[in-house]
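I'd like to ask some things about the structure below.
Omission of a single protein chain aside, the complex is shown with its protein chains in their original locations.
Letters A, B and C mark the chains in the order given here, with residues in each chain numbered from 1 onward.
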Amino acid sequence: MGLGRYLLRRLALSVLVVLGVTFLVFVAAQVVPSDPAALYAGPRPTADQIEKARAELHLDAPLPQRFAAFAAAMATGDFGVSYKSRRPIAQDLRAYLPATLELATVSTLLALLIGIPAGAFAAARRGGWLDRAGGLASIAAVAMPTFFLAMLLQAFFAQGIGILPLSGRLSREIALSAPLDPVTGFTLIDSLIAGRLDVFRDALAHLILPALTLAAYPAGIAMRLTRSAMIEILGRRHILAARALGLSRARILFGHALPNAVGPSLTVLGLSFAYALTGAVLVEIIFAWPGLGRYVSEAVLSKDFPVIAASTFVVTLCYVAMNLILDLVQALVDPRVAL
Amino acid sequence: MSLTARLGPKGTIALAIVVLAVVLALFAPWISPFPDQGAGAPNIADKFQPPSLTHLFGTDHLGRDMVSRVIYGARVSLTSGLLIVFVALAVGLPVGLIAGYAGGWWDEGLMRMTDVFLAFPALLLAVLMAAALGPGLINAILAVAVTWWPWYARIARAEVLALRGQPYVEAARLMGVSHPRILIRHILPAALRPLSVQAALDVGPALLTASALSFLGLGVLPPTADWGQMVDAGRKFFPERWWYSAAPGLAVFLLALAFSVLGDALRDREGEDA
Amino acid sequence: MKRRDLLKTAGLAGLATFAPSAWSVAIAQDGSRILTLANPAGFPDLDPSTSFSNDGLVLANVYEGLTRYYPGTDGGTATIEPVLAESWTTAADGLSWTFKLRQGVVFHDGTPLTADAVKGSIERTMKIAGGAAFIWSAVTGIEAPDPATVVFKLSSPQPLDIIASAGFAAWIFSPASQAKDNAWFNAGNDGGTGPYKIDSYEPGQRAVASRFTGHWGKAKEGGFDKVSFEVVEDSTLGQNMIQSGQADWTYGLPYDNLAIMRADPDLSVVANPSFETLFGLYNTKRAPLDKPKVRQALSLAFPYDDVINAGTAGLGARAHGVIPPGIWGHDPDAPIPNTDLDAARKLLAEEGVTSLDLTMTYATSDPLEQVAGELWKANLEQLGINLTLQPMAWEAQWQLAKADPATAQDIFVMYWWPTYVTPYDYLVSLFRSEAAPNYNLGYYSNADVDKLIDDGATLAGTDRAKAEDDFRAAQRKIIEDAAAVFILDKPNVHVIRANLQGYADNPAYGHVVFAGDLSRKA
Partner (left out) sequence: MLDIAALSVTLPSKSGPIHVLRRIDLRLAKGEIHGMIGESGCGKTMTALTLLGLLPEGASVRAERFRFGTLDLSRHVASDLSALRGRRIALISQDPAAALNPVLTIGRQMDDVIRSHHGLAKGARRSMAVEILLATGLPEPEKLLKLYPHQLSGGMQQRVVIAQALATGADFLIADEPTTALDVTVGAQVLKLLRQLVETRGLTVLMITHDMDVVAASCDRATVLYAGISVEEGPVGRLLSAPRHPYTQALLAALPDAAPHGARLATVEGSIPPPTAALPGCAFAARCPFAMPVCASPPPLRQEAGHSWICHLEPT
């Protein structure tokens, strides 16, 4: 069907989905009982300050007109101002989104690095001690509540033996003595760009606990999915043929079986990234990680709709973009899928 | 073959834990050592008692016995876990069936709608719904179910697509059996099998999401015992008074574990080895 | 810096020692010059004209007002200290105030402090009319006859010296910054005269300020070169930072953990009364709460002492009406009810109320309000009254109450603290009749009380003693009417490192630290 047409169709679908989500948020804004004017007028506004705010936000304009303005704002990326903090949302998103994306990426990588090899080895030595232990660990990881795991990790590694920082994204010394100027917003990358290895090490240390907490659930899923996929693959004839040709166990496992498991692993990658994007709310609160999750949960509790709308829009964009990329990678990796 | 044999050792233990949780939830007033404290009555005199013989898991900031609170908490967590999955199935299944069976515009429309709900960040949608509906158990359950049904719609659709091509379906069609009858009599039972296994596997994560909601203060109203809220309340006193968070946290973990293992055991017995 | 054994109790095995975390070592090297303040809430708005929340902590160190209010210590009379204004006089009719400015004061951008700068600052605040700008509502005009003199013209007599000492909307900032917009300030820029100037600001994380060498005040020996205002919303992290020495000052920690910190030689727990009081407004518009006797019965059923013990570990003080001690107009011997379930049952019987369903709303994030609700619910159950506890986010709770009294909550539990130090602020906002309720969320309206409040307001500028009598009479009427259950005056509890010197709480400026007054023992 040609790469171009496939891309076009998927893009059209994605736009449709994003529009749907934006509309859903806008509807929620109307349905949920809230008085944006009071929120916008400041912490303890007087009655007339609220009236002034209502006019300023032209809340009394007819619904379709407001949706048009709302959709236009989303499209142009000028998300306007938060009702609560009156700060331009785009500015906050530029600070918070990379933090969440960084955490989501690292935790997803961690989930894959732990889950997939473990699943592969468990499948290779099915019934062996690794398979049973791995099976139990994966179920435990899936069942473990994130907020509880976060507390345990914090108590043990940070407060207990103190080898890892308790919270935050960078140590305060760096922010005080020589702050890192954000280029991409990803501290790991920025520190490398600035060539500051101390900052890189510090950022990495701050990432470990939250990323590990966030990676537990997807790692469990990754392991279970990879294990079942590999078991099926290892039973196939071409694996038997490869063994008959005298190839070594490791070469067969990683060279022949694992490439076939790329498909299921990609779905796991998609799932754990999506989970990290939205599941991070709890982890961000406990580890004081200045990410989108915390920013949005506060906005939801105080019904700060521009922030909710903008963040949801951005998260949905990431989600849809990631799905698109995953499908493309899947097609490229698996030659049988003709685009 | 008896049920326990069918489920294997791990499955039986998991089933035992689930049954125990159900019994605890149903007969909480008679089982818990301090029923009134479990329901919420404060008892300031022995505030923050460490674990002892009378209070196996110590007491909370209002002196209430943690064991009783956890037993009463089972009511909320169990009901929310099961109801979320049930409501999600009740919504997702029909959508998936119709989309898969009808195909064409129906399929495209329903599936795009499902995508919208799937694209919408799950916990955010749940928190938004809970904020909109206000706190309370039923609202929290609806809020989480809203983000959960799309998964079941997808699974149901995949099953229907696979089954629609089956000869016995075409045969029924040839004999003039009406579409709805085919759907309900032939396709639904076959689709239910993998879905029920998935549902059993999902009760654990469902009650975790519900307890995450109450962790954010959007679950049941105090003083009703709720594991998520108890872990949150205990967090401030962690680690000095570790038992305040440990008891409910462990309870959530055990119940979720039990359901997952049970789901797995059911899946294995179904022949698809996951 | 000695690390104390954090985990005394059996607790999680193997967690006994607390090794010095590798990450705070850097603090020790040049730490002595940095003051770290762990603030449990963010800084929503750093614009001096519109700031009206926790940002006061930062602004109080970066900007200065004309005067500063110091409450009298243990019964002594309050004093108003000169800051940017050296002296001030008021006309006989109280309708004009003249302030003489301190000489040699320079803004952070080097421009000198002039009368026009003061005039421009206050006028910008009044023009934007955001935040606490309403404190200047009586000001009709500001003149600057000469660079060192500022004259305020008022429409009605007002205690302008106290108003000028307010913690909000009273900051003076440079003419250049007066032209800037809200976004400029919130990007981490400042136009103040204060002892510190803002270096950097990461929203939701921290603001960093460094010493302003051109400040008119003399620097304290051993004072701080830098102040780091950290946003630490999670109390577990806050507690860990203060105990591990990563923070020098914090508050908002659970009261039940204070005992542990008091036992720590490196820390000292500073607790004294604050101007913040906790109360529950009864919905006087909905039966049966429209009957005073029913409200009095509910107040009699409230477990005051239990809440103080369980909620504030005994640090809170019984509230004597809505005006806390330390503010003029406080009434120490107001007739407040004590917990007496039998008396409550008698009153309910007189009103023929046998069973009742009530809803109490409070802030989700506040454990003290939840404890008050749960203990009260237990007592009310013995009277056959079922109290539903409804935790809500502040915005949602406030909007529900403002919508329609008939469908709103029965009891609205909240705190109140004054914009500036006056009993009028409490009474007019919470108990004066309002057509559309803004903060009078019990919808209480009583003509006599309204008159007393208004008279007191006009007299406050000229005859403060007479004004106090009017405010006290109004409060007595409110207590008698049981318009609200007055629970407790929230204690101001700060935990600081023991080696900090010169620290003193000033309840007029809630949770604010004047870093310029502090130093660290060598």
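Note that in this section a residue touches a chain if its C-beta (ideal position, glycine included) is under 8 Å from a C-beta of that chain, and two chains touch if they have at least 3 such contacts.
What you see is a predicted model; the values in this text were computed from it and never measured.
Engineer: In the intact complex, which of the depicted chains does the undisplayed chain touch?
Structural biologist: Looking at the entire complex, the absent chain's contacts are A.
Engineer: For the chain left out of this view, which of A:Leu247, A:Leu317 or A:Ala331 touches it?
Structural biologist: A:Leu247
Engineer: Please identify, in ascending order, the residues of chain A that touch the omitted chain?
Structural biologist: 236-238, 240-248, 251, 255-256, 259-260, 262, 333-336
One rule holds for everything that comes next: only the chains that are shown with their structure count from here on.
Engineer: Taking the mean of the CA coordinates per chain, how far is chain A from chain C in Å?
Structural biologist: Computed value for the inter-centroid distance: 38 Å.
Engineer: Can you compute the centre-to-centre distance for chain A and chain B, using the mean CA position of each chain? Integer Å is fine.
Structural biologist: From the centre of chain A to the centre of chain B is 23 Å.
Engineer: Of all the residues in chain A, which ones touch at least 2 other chains?
Structural biologist: Expected reply: 33, 155, 159, 286, 301, 303.
Engineer: Hey, what residues on chain C touch two or more of the other chains?
Structural biologist: Each of 6-7, 12, 15, 236, 364, 393, 396 in chain C touches at least two other chains.
Engineer: If you look only at chain B, which of its residues touch chain A in the complex?
Structural biologist: Per the touch definition, chain B meets chain A at residues 112-113, 115-116, 119-124, 127-128, 131-132, 204-205, 208, 211-212, 215-217, 228, 231-232, 235, 238-239, 242, 245, 249, 252-253, 256-257, 259-261, 264, 273-274.
Engineer: What does chain C use to touch chain A in their complex?
Structural biologist: Where chain C meets chain A, its residues are 6-7, 12, 14-15, 17-24, 26-27, 30, 34, 36, 44-45, 50, 52-53, 129-132, 134, 182-183, 186, 200, 202-206, 208, 226, 228, 230, 232-234, 236-237, 240, 246, 364, 393-396, 398-400, 402-403, 419, 434, 436, 438-439.
Engineer: For chain A, which residues count as touching chain C in their complex?
Structural biologist: The contact residues of chain A facing chain C are 33-35, 38-39, 41-47, 49-50, 52, 84-88, 91-92, 95-96, 152, 154-156, 158-163, 165-169, 171-173, 175-177, 179, 202, 205, 285-286, 288, 290, 294-295, 301-303.
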